[in-house]
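Some chains have been omitted; the remaining ones sit where they do in the full complex.
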C-alpha cells in the first residue's frame, strides 16, 4: 500500500460525493439539533438531502449542555427514543447525555442517507426569479484565514436555514431586503414555555424556496429563547421535513 | 415547567455523573479514534471507564478526513463493521464517511457504558509511590480564557494517553523525568506501512499505571506518522483495552 493510494482513494470518494450533491432536493444549512433532525426525516423519506455545516464537527450547541454541564433536557422523549438516545425521567423532564444525543442524531441522519459537508460555510444565496434556488458556500478554513477566495454553488429545490440564533441565511435575505424584517432578527428574552410551543408552530417557509427551523425560527419571529432544552428544536426539524415532503 | 427546573435537572444529573466518575478503573485522555475505541471495548468488558476530552466535540482528527475531504480510509473493515460504519472498497482500501465514523464510534462507546467528559482538559498527573494514579483536570474554557484557577482530580487504576500527536500525558512525565525519553517525543516522517504495523505492536504500558494508545504510541516510540488512515488507531485502541482487561 502506498501513501498516494490513500490520498487518491479519499480525493476520488470526496469528489464523487461533492459532484453528486451539487444539485439537491433539499439543502440544510447548519448541523445542529434542528438541522440534523430535518436531515434525518427528509433523507428517510427519500429526498436527496445535503447538510452543510461550517464547523469541523456537527452538533451545534448540543455538546456543552448548560454552561458545560454536558446534559440536555426534553419534555417528551419520542424523537430521542427514535434515534436511540437513552433518557432518564426527572420530574416533568427527560434528561440525556449531550454527547450521546449529538452523535446519535448525526449518525442516524447520515445512515438515513443525508450527505453532510462539514467545514463548509454558507456565504450567500443563489436567487433567481425572486426565489431562493440554492446556497453559495466556501471552505470555512479559507474564511477563518481571511483569504480572498471565491466560493462555489450548491443548488436546492428547498433551502432550510437551521443555523440557530444568528439565522444566517435569513440575515443574508434581510441585508438586501431590510423591509422584510422591520423589527430586526433576534430571539427575545428567555421564556421556555412560550418558546417551546412557538418554535414549532412558526416553523415554515419564509420566502419562496426558503424555510426556517429551530432557533432560526425564534430569531425570525422574535420569539423567546429557551436554553438547553431541545424538544422544540427536534420537533421543528421534524415539522420542516414534513412540510417540504408534502411539497415535493 | 419553569426555567430553573431545567437548570436543576441538568446540574443534578451532571454532578451525579461527575461524582460517580471521580474514581475509575480506567481513565482515557482524548476522545479521538484510539481513545473512543479503547473506551468502547473497556466499557463493553464492564470496566468503569471515563474519557476526558479537552474539546467541546469528540472525534479528534477524524472530522476533516484529508485536508478537509471528509472521507477516511482503513485497510480492514472489521472494527468499522462492529461499530456500524458503512464502508466501500476501493482497491486494497476501504473508505468511509468521516462524520459517520466519528459519531458512530462515540455513540457506541457511550452506549457501552463509558462516561465522556468533554471540555475537560488534563493538566497534570496524580503520582504516588512511583505510580500514575489518575489525572488532574480543569475546565478547558478556563485555560482558554487564561484564568488562574485550580484544577480537580480524577483517579484511575489505569490511565491511557490517547491524546494523539502531542502525547500530552507522556509529555508531562517527560517534563519531570527527561531521562526517560532521551530522544524526545514526536512521530517520525510519514511511512504508512511501517507505522500501521508498529503502532499496534508498541501499544502498551509506558510507566506503572500509564498506557499509550493511537498516535501517542508513534510519538513515544518515534514511529513514522500515517495520515488519514485509521486502521492502526482502532486496533491500538482495541489492544490497549485487552491489555488492561487482562490486568484488572
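Lettered A and B in written order, each chain numbered from 1.
Criterion: a contact is a pair of C-beta atoms (placed from the backbone, for glycine too) under 8 Å apart; a residue touches a chain by one contact, two chains touch by 3 or more.
Remember, it's a predicted structure, so these values are computed and weren't measured experimentally.
Every protein chain here shares one sequence; 2 sit in place, and the complete assembly counts 8 copies in total.
Basically, only the chains that are shown with their structure count from here on.
Between chain A and chain B, the centres computed from C-alpha atoms are 28 Å apart. Chain A contributes residues 1-3, 5-7, 9-15, 17, 56-59, 63-66, 68-73, 75, 84, 86, 88, 90-93, 95, 97-100, 102-104, 106-107, 110-111, 116-119, 139, 141, 190-193, 227-229 to its touches with chain B in the complex.
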